[in-house]
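Note that one protein chain of the assembly has been removed; the remaining protein chains are unaltered in position.
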Amino acid sequence: MVCFVLSGGFGGKPGARRAIRMSAEPVGIGVIGCGRIGQVHAKTLAASMDAKLVVMADPIVDFAEPVAKSFGADFVADYKDLVNDPRVQGVVIGSPTPYHAEQIIASAEAGKDIFCEKPISNDLEVIDKCLKVVEDKGVRLLTGFQRRFDPNFRKVKQEIVNGAIGDVRMFHITSRDPAPPPAEYLKKSGGIFLDMISHDFDMARFVSQSEIDEVFVTGKAFDPEAAEAEDFDSVVTMLRMKNGSFGTIENSRSCAFGYDQRIEVFGSKGTLTGNNRGPSEVVLSNGEGITSGLPFSFFMDRYTEGYRDIMTEFVDMIVNQKEPSVGGYDGRAPILAAMACKLSAAENRPVFLKEVDV
Amino acid sequence: MVCFVLSGGFGGKPGARRAIRMSAEPVGIGVIGCGRIGQVHAKTLAASMDAKLVVMADPIVDFAEPVAKSFGADFVADYKDLVNDPRVQGVVIGSPTPYHAEQIIASAEAGKDIFCEKPISNDLEVIDKCLKVVEDKGVRLLTGFQRRFDPNFRKVKQEIVNGAIGDVRMFHITSRDPAPPPAEYLKKSGGIFLDMISHDFDMARFVSQSEIDEVFVTGKAFDPEAAEAEDFDSVVTMLRMKNGSFGTIENSRSCAFGYDQRIEVFGSKGTLTGNNRGPSEVVLSNGEGITSGLPFSFFMDRYTEGYRDIMTEFVDMIVNQKEPSVGGYDGRAPILAAMACKLSAAENRPVFLKEVDV
Amino acid sequence: MVCFVLSGGFGGKPGARRAIRMSAEPVGIGVIGCGRIGQVHAKTLAASMDAKLVVMADPIVDFAEPVAKSFGADFVADYKDLVNDPRVQGVVIGSPTPYHAEQIIASAEAGKDIFCEKPISNDLEVIDKCLKVVEDKGVRLLTGFQRRFDPNFRKVKQEIVNGAIGDVRMFHITSRDPAPPPAEYLKKSGGIFLDMISHDFDMARFVSQSEIDEVFVTGKAFDPEAAEAEDFDSVVTMLRMKNGSFGTIENSRSCAFGYDQRIEVFGSKGTLTGNNRGPSEVVLSNGEGITSGLPFSFFMDRYTEGYRDIMTEFVDMIVNQKEPSVGGYDGRAPILAAMACKLSAAENRPVFLKEVDV
Partner (left out) sequence: MVCFVLSGGFGGKPGARRAIRMSAEPVGIGVIGCGRIGQVHAKTLAASMDAKLVVMADPIVDFAEPVAKSFGADFVADYKDLVNDPRVQGVVIGSPTPYHAEQIIASAEAGKDIFCEKPISNDLEVIDKCLKVVEDKGVRLLTGFQRRFDPNFRKVKQEIVNGAIGDVRMFHITSRDPAPPPAEYLKKSGGIFLDMISHDFDMARFVSQSEIDEVFVTGKAFDPEAAEAEDFDSVVTMLRMKNGSFGTIENSRSCAFGYDQRIEVFGSKGTLTGNNRGPSEVVLSNGEGITSGLPFSFFMDRYTEGYRDIMTEFVDMIVNQKEPSVGGYDGRAPILAAMACKLSAAENRPVFLKEVDV
């Protein structure tokens, strides 16, 4: 049961008031992975009045067990024990990508609702297999595109849905990392389209409210390490959507001023701009100029609210039997677009997505 | 023991990395008051890896006990049971103002470190009594001026300390509530200087790094309810600080665009401006103008990070035996300034603070 | 005759169109003073299709005559020859302050409309004498408060008049020069209230739409040269207006980032902020921050449009027989306020303007 109780008892200063949401029976959640992202989700769950963090799982016991304890959660080394724990109603998968598919399937077979970090897999056939099991077992799968929960991008989407800019006609997505990953990582990353731009393909679908139909790519490796990995570090992708809108994504693996994640959507009645977020809104004016602080340079700082709010949706999805706003198909579409982009870059021509679908 | 462990095990994407702070032995905290502010602090403590929320206390049992349970904390009706609980190392006082003094004294006598929401009291002699007990018992008292922990105001202060603007010469603090409190509250509020502007007196001390020496006040009641309560709803206060800097505070009980909390500090080498914060950084451009979203309209939204980070300092203060950055004297100084302002308004003349001290 | 003709003949690209205003008989103007300000007005008049710059006057012939010639104007050394030139319908007085009164009187007696740079005089009795002659002779006097014609301050005023913020309740004017004038100038300046803040008193009247009733001043000399001149270089002035609104002016003789001229007006329905203007709207984002360019650091750059548009009003005032928007009384009121501020500073008390009026 979920009810709303007005703040009472030892109250504070009058003025604006807030209803405090309380769940009489918090929903039980298990988190697979005690690393960075697992801890982020665990903190959100620990502070939630609607959920109870029951158990965490991780094979690296020495490191992981104290983490679980610090949140007051039980600990298991084997994720299967977590999946089959009867107290667990929802499974949060925060393990490395190669484990995602088997853990989705195990969770679905145990009848548990699932949150999985992106990507489900970089292999379209593996993704399709996961989606089928999820569908067959009648569980829900929320895919971890946390950027959709970023306050700025979510607000852009809401205003589009509200009709604030009329019909979406064009868009421009800027997506730059502060610095390239290590050379070793680059070689195994699957390439910039899968590793980095897949997030932006999702964002293009999110704001255009349509599917990607055709792509054309221009890219370059300015950094010798990217060249050595036979990858681009700087890319412009042009996207034609099925609804007739079109736009561009501008990516770079390095950006002198931090993590640069912005979007501009141009419609028949106006333009929406989702800007960067940063740690403060302080301006220093001196003889050098009028200077405001840098945006966040780390993606987990930029998407603090995104990670929190996607977990809140996960709990709400279970409690209130809702459909996920970002499902399994949303995890598949960006992988397909990445395949088409690779081909476009290789052949210097526009490519339809249907050319590369399985 | 507190140690730093690099994120490992199920790691995420390479790139920027964060050390995860882990406390082998989380510090035990009790929270007095299960209302709005008590819940805010309880959430922070529940998500902390360094603290354990042991127990909550509140006389309104029916409402409060489920709140405590939802955070996995024990519950007691009588705060004295909390104060004397041997697992409790730090006491968070989130009860109504009239209870603060006795709860500070009880906590100090039990040898517990204390966080108390502002004000300690509106009576200088009561404050002085509390401060004496705290000193005699050798405990630490952190006073709840959460604005000092607001990312913007904190950044302004850091840059001042870093010398970014040279010597502070003048400042202007803007502090407006979105809407006046109910008429009934106004009559019992103690007046706008104690109820509202005391926060701004603290901010003036914070950025000028000095004590208020003399004040002069101009005010007016534009709202009939304020007039009926024989109070102002709009005030400009001029402050002369002991170090020769001076400035103004502009207050209003109502502001059409929300909760307006800004500060500008002018120094010999530059100016620092701490702006408002809001839920998003999205801009809509259409035929009406270039419009960005409103700032937060509720003080608990504006000071989300402030409430979180002051609690983080409280835990850190206990764990690492540090002195509080905002102590008992900081709770006294704004009350004294409020007394001087009342006199200035009554007699339409500048008033030195020493004229009204006890 | 003034008419409007649509651009024709060799037209440009279609789209937005502008009516081109043409005066069949341009009005003849004489400019007294060929220095900096005289040249500014001469340029505006030379580019105007409604006015003809007939003659310029200046006693420093060697310097001034080529200036006049470069604008295609006649030259006279003695301003009386200009005032009495039958081709001259309007006289622009851009000479030093000590000459203003006699040149106003001579122009009025010659039946010419007058534009005079501020101040008319720093002596209330001299001003009153000028105003009487102007009135007696039935000519018009436009006073050179060019800030009222600044696009930002003018827009602020327009929106206030349009009701955008409801009733004006409070205001805060920021007015800082980039650097103090030479010590020698300071000693003869008449003090910061007359020399600098008189502009801001006018701005307070402009936005509050009321007269100053009472003032209170806090000031300080941070710069030894200001102290030596027995003047302040940093001042906060509190103003109570006759209509019940009130506000503050914050002045400094030096400002690290340039010429800082802003205003914020707070009303019952919203707030208007008039920001600085600068030479460009370019932003550089790098590892140091997000930096936009400095505002103009020179008052004639900041008020380029102000100087242009006040001259446009002067021509229009003559052509269309309109009353000036800033008349002689507007030149008197700030001088009176400056007198009251001097007394407030001397006696550390609030002072009513009527206490110092003649």
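So that you can tell them apart, the chains are marked A, B and C in the order they are listed, and the count of residues begins at 1 in each.
Everything below uses one rule, namely that a residue touches a chain if its C-beta (ideal position, glycine included) is under 8 Å from a C-beta of that chain, and two chains touch if they have at least 3 such contacts.
In this text, all values refer to a predicted model and were calculated from it rather than measured experimentally.
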Residue in contact with the excluded chain [from C:G30, C:P178, C:G247 or C:P350]: C:P178
Touching residues on chain B - with respect to the absent chain: 256-257, 284-295
Residues from chain C at the interface with the omitted partner, ascending: 5, 7-16, 18, 20, 22-24, 26, 32-39, 43-44, 46-47, 49, 52, 58-60, 63-64, 66-67, 70-72, 94-96, 151-152, 154-156, 159, 164-165, 177-179, 181-182, 185, 195, 269-277, 279-287, 293, 297-300
Touching residues on chain A - with respect to the absent chain: 165-167, 169-170, 172, 174, 176, 216, 218, 220, 222, 234, 236, 238, 240, 244, 246-248, 250, 252, 255-257, 260, 264, 266-271, 348-350
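In this section, only the chains that are shown with their structure count from here on.
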Inter-centroid spacing, chain B versus chain A (mean Cα positions, whole Å): 34
Inter-centroid spacing, chain C versus chain B (mean Cα positions, whole Å): 44
Junction residues of chain B - those touching two or more other chains: 165, 269-271
